[in-house]
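Of the protein chains in this complex, all but one are displayed in their positions.
Coming up: subunit A.
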Amino acid sequence: MSTTTTHHAPIAGAGIDPRGPQAAAAITAVVLVVVLLLAPSALGVALLAAQAVVFAVGSTRGVQHTPYSWLFRRLIRPRLAPPAELEDPAPPRFAQTVGLVFAVIGLVGFGSGVDLLGQVATAFALVAALLNAVFRFCLGCEMYLLLKRATAR
C-alpha cells in the first residue's frame, strides 16, 4: 500500500459500495421467485441457467462485475448519497459462489426430472438472497465458518 493520500477511497484497496451487493441480491431474489413460478417449464429453467451465469461472474470476478451491479451503478446509485463507508468485496463474492452452488444443484434437479430438488435448491438460494437484500445478512459467509469447523482438522 502506498502512503499517498487520496480524496476518495476511505479504505485501503478496492472497497465497494455495500448497497451494490444488496441491490444485486434484490434483483436475484425477484429472478428466483419468477424461476419458482415458471419452473419446470423450459422458460423457468432457462432463467435459472441465466441466474447461474450471473452467479458465476460474481463468484469469479466479484459481485461488482455482474450485470445487476451495473444496473445499480447506472440507475440507482446516482440517486443515492455517497455510501457512509465502503465494504470489502470478498464476503459478497463468496456469497455469489454459494448462490452458484445452489443454482447448479437446481439445474441438475430440473435437468434430471427431479423437479422438487430443483425447486428446493432454488428456494435455498432465494432465502439467502432475501436475507442479503432485506437484512444485509450474508448467509453463505456464516456457513463458511461452520463448514470449516466441521471439516478442517
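Convention: contacts are C-beta pairs under 8 Å (C-beta built on N, C-alpha and C of every residue); 3 or more make two chains touch, one makes a residue touch a chain; residues count from 1.
Operating definition for what follows: contacts and distances are computed from a predicted model.
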Query raised in the report: Missing chain's UniProt protein name, "Thioredoxin family protein", "4Fe-4S dicluster domain-containing protein", "4-alpha-glucanotransferase" or "Amino acid/amide ABC transporter ATP-binding protein 2 (HAAT family)"?
Result: "Thioredoxin family protein"
Query - Residue, one of A:Gly20, A:Gly62 or A:Gly140, that touches the chain absent here - result: A:Gly140
Query - Touching residues (missing chain, whole complex) on subunit A - result: 18, 33, 36-39, 44, 87-88, 90-92, 94-95, 115-116, 119-120, 122-124, 126-127, 130-131, 134-138, 140-142, 144-146, 148-149, 152-153
